[in-house]
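Following: one structure in structure tokens, then a few remarks.
Of the protein chains in this complex, one is absent; all others appear in place.
Chain nomenclature is as follows: A, B and C, assigned in order of appearance, with residue numbering initiated at 1 for each chain independently.
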Amino acid sequence: MNRVALGRSIPWTLVVFLIAVWVPALGSRYDTFLGTQIAIDALFVVSLNLLLGTTGLVSFGHAAYFGIGAYACGILMKTYGVPFVIAFPAAALIAAFFALIFGFFCVRLSALYFAMLTLAFAQIVWAICFKWNAVTGGDEGLPNIPYPKLDWISSLPGLGDLSIADEFYLLTILMVALSFAILRQVIRSPFGRMLTTIRDNPERAAFIGLNVRAYELAAFVVAGGFAGLAGALYGIFNRGAFADYVFWSKSAEVLIMTILGGINYFWGPPVGAFALVWLNQEITSYTQYWPFVLGVVLLVLLFGFPGGIVGGLVAGYERLRRMLRPRHA
Amino acid sequence: MAASFLFSQFVGGLTTAMFLFLIASGLSLVFGVMRVVNFAHGTFYMLGAYLAWQAVQWLSPTGENFWPAALLAALGIAVLGAVVERLLLRHLYGREELYQLLFTYALVLILGDAAKFIWGTGQLSVTRPPVLAASLHLFGAEVPLYNLFIMILGPLIALGGWLVLNRSGAGRLVRAASYDREMLDALGANVGTIYTGMFVVSAFLAGLSGALVTPIESVVPGMDVEIIVQAFIVVVIGGLGSFWGTFWGSVIYGQVLSFGILIFPGFSLFSVFALMAVILIIRPWGLFGRPIR
Amino acid sequence: MLDVRKLSKAFAGFVAVDAVSLAVETRQTTAVIGPNGAGKSTFFNLITGHLRPDSGQVLLDGRDITGTPPHRICRLGIGRSFQRTNIFTRLSVLENVQAALLAHRGRGHDFWSRSERFYRDEAEELLGSIGLAHQADSTAGTLAYGNQKQLELGIALASDPQVLLLDEPTAGMSATETREAMKLLERIAGERGLTLIFTEHDMEVVFSIAEKIAVLHQGRVLAKGTPAEVRADAEVRRVYLGERP
Partner (left out) sequence: MRVRHVLALACAACVLAVLPAFAEGTIKIGFPIPLSGPAALYGVPILKGAQMAVADLNAKGGVLGRKLELLPRDSKASADEAVRLARELIIKDNADFLAGTLTSAEAPAVSTIAKENKIVFIAPSAKTASLTAPANLHPYIFRFASNTTTEGQAGAIIMSKWKDIKKVATIAPDYAYGRDAIASFVAEIKKLRPDIAIVDQQWPKLGEPDFTAFITAQMSKQPDAVFCDLYGGDFVTFVKQAMPLGYFTAIHNRLADGGEVGAVDVTEPLGANYPFGIWSDAYDPVIWPGHEPAAHKAWVQEMKDSLKSPYGSGWAIQGYSVILALAAGIEKAGSTNSDKVSKALVGLTFDTPAGKRSFNANHDADTGEFWGEMVKDPKYPFAIIKDPTYYNPEPVAVTD
């Protein structure tokens, strides 16, 4: 079932990137705005899916590392005037460092206990962000994170004069595409293969000679680092870092995006991010009861399409192919 | 500092603790028996508060009929719990934990918005029941009678819960269900009924605590998310799935919060998170929990 | 080869394994038998590090490996199969074996290569030897039960073990399947010079291939010795063989 050859040979990351590049030129200001948000969310959910779909770990506190990335990048850029080229990777490293510390304790427990422990640590991060006024701005957050210097994008041949939002969009999709390429490779690497064995059967994985906890911790750190990158981009995009980024409902939201798209496919979660952001902006024009709609979507998903959108599409495609193909084949 | 002030700080902490225990006990029971983390537990609590307010409006806005209103609210939430478990949650038992987690989160979203739709977004308020409106002068501190009532109710519920779990036939089945569902099935016990019963009891407790909080706190949207975080901390500190752990977790939470505010006023709520961090680092499975891996 | 000395383990007061000793020679095939709940699986779990013994020692080639975590035990050359089939259900058959090879050879830290390029030929050869070559591309979870058991053996073999612990290798198989599986086991053990320790319900199987038998009862060793010795043991006849339906 999961061995569908469909599009295996197509470099999807490159294809999607090449399409996305045209958004500022062809779409409205609002399309670029949504595009930036979708791209960042896509990176966030793919980082989560390294745990969920690849390693089989349910993290209910992934927003912690997103938030840490946002604050780290924001504090470095705003308070200390560090340029983006340094602050951005630093945000990933700091998020990964926290993932290492928290993960060390979390991987000692399994299944639901693991999920609850990740949630508990995320809430501790939230409390720090919410209360440490001097550094994080507390309840008001850390507004006014400066945009990175991006004039060079406009000076590239053929791009013409772009607004800062367009430039940041292009930077974002470039960073997200690079991150996708790296994560895709990690999943296909022997390391990624080891993670899938842990997902399928941690007991057996230990008995082919894997230190399961160490591998889980490594996956946790990598996922945390990339969540940190997503957070760093989001802090700049949303013009500030706020304690809400770390709250448990944010962690739930990414989980919803991830399974909405389908955790068994690399491109499932980004599709989920796209669907949810799009749905949100459609729905909020009609009603203020967006949480209600989201809840109903979630119920339909849980009871009707546990494989998510991409899972459902692939299953449909498979059925169609079987119907169209002569029996004997 | 005079002892009377320490006493009143202690009493304040204990009131908070017993309220939290009323709420967290239901969360802990459902987790202990069914291995479901019910995020909607806080929402049941909030709906209990709204229902209590509504019932007070119907019965008597001046507050004499607070008690029947509170009971009515708790029963209403119990019924809601039964409906949710029978119609929806039970179809997810065989599935991965993630789906159950997200299911209860879907309830948070849907029921939270339903409450906004019905009762609006403003702040609602219920007056103290006249019987308990006064305060008692105790060791030089003013102790509101209503808080005293909560401080007595909490341990009573704890004791009652413990007796039912450990001294009754139904309790034995419930505990057995928490160890091995298949074995219980084989013994011919009806696990489905036990689960429904457990969920209903837990919803009742949530509804009751929501109703009982209305005379001291305001009823507002978002109080569900606020309380579930606190209940969650209590359960994690005490140890997931441990009933007494939840009780002592609440007591510790209340006192750390109360004295944290007295001693380090700048940090206020951070003290309990720091407590949680310390406990998780030493015992990730909580004070009374068992290490599982 | 493997020397187990006075191993004990209790769960909440209930003694599951009580001072069990067992010495196994290189290339010997040993069966551990006993009724349900006799402590066989616990005994295996103590050897392979899944459980930590309360007291006693496990020596591998004279080296103390008591309480070593499972992944290290595996590296030291003890392979194992589990009572409930333990394979990687969502990977392909080939990937299962490849993964085991990668893990065993310490390639798991590699982030920058493609996993499918490693040890393809070796994995295919191994699958050939256990008779699963034609299923290499199937998803492991979709295999028939017997084939899953074969695959589990393949995974265990990929770690190139000297000692192989098999917990009920033929559980749930038909008589013919059982015979074939045992034939395969004997052949592979012979080819690779393995030391086999297995638990089994089917006494026919046990007495046909075991060179040594240990009988566990209520956590204790009731009898030890050659099949003939065990068969002759009065105690064994009374509590165990007599109960056989």
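What we mean here is this: a contact is a pair of C-beta atoms (placed from the backbone, for glycine too) under 8 Å apart; a residue touches a chain by one contact, two chains touch by 3 or more.
Predicted model, so just to flag it, every value in this text is computed and none were measured.
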Inset, instruction - With touch as defined up top, name the shown chains that contact the chain not shown. - result: A, B
Legend entry - Candidate in contact with the missing chain, chosen from A:P11, A:P83 or A:P143: A:P143
Inset, instruction - For the chain that's not shown, point to the residue among B:I157, B:M223 or B:V236 touching it. - result: B:M223
Legend entry - subunit B residues that touch the omitted chain in the full complex: 1-2, 5-6, 8-9, 11-13, 15-16, 116, 121-123, 125, 128, 133-135, 141-142, 144, 146-147, 216-218, 220-223, 226-227, 257-258, 261-262, 265-266, 268-269
Legend entry - subunit A, residues in touch with the chain not shown (by the definition above): 29-30, 33, 130-131, 133, 138-141, 143-144, 238-240, 242, 244-245, 281, 288
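Just so we're on the same page, only the chains that are shown with their structure count from here on.
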Inset, instruction - Could you name all chains that are in contact with subunit A and with subunit B at the same time? - result: none
Legend entry - Most centrally placed chain, judged by C-alpha centres: A
Legend entry - Chain of greatest Cα-centre distance to subunit A: C
Inset, instruction - Go ahead and note the Å separation of the Cα centroids belonging to subunit A and subunit B. - result: 33
Inset, instruction - Determine the centre-to-centre distance between subunit B and subunit C, using the mean Cα coordinates as centres, and give it in whole Å. - result: 48
Inset, instruction - Using the touch rule from the top, collect the residues of subunit B that touch subunit A in their complex. - result: 35, 37, 39, 88, 91-92, 95-99, 101-103, 105-110, 112-114, 116-117, 225, 229, 232-233, 236, 240, 267-270, 273-274, 276-277, 280-281, 284-285, 291-293
Inset, instruction - Spell out the residues on subunit C that touch subunit A in their complex, using ranges where they run on. - result: 48, 50, 69-71, 73-75, 79-80, 82, 86-92, 95, 98-100, 102-104, 107-116, 118, 137, 139, 155-156, 158-159
Inset, instruction - Would you mind writing out the residues of subunit A in touch with subunit B in their complex? - result: 52, 58, 60, 105-106, 108-113, 115-117, 119-121, 123-124, 127-128, 131, 248-249, 252, 255-256, 259, 289, 291-292, 294-296, 298-299, 302-303, 306
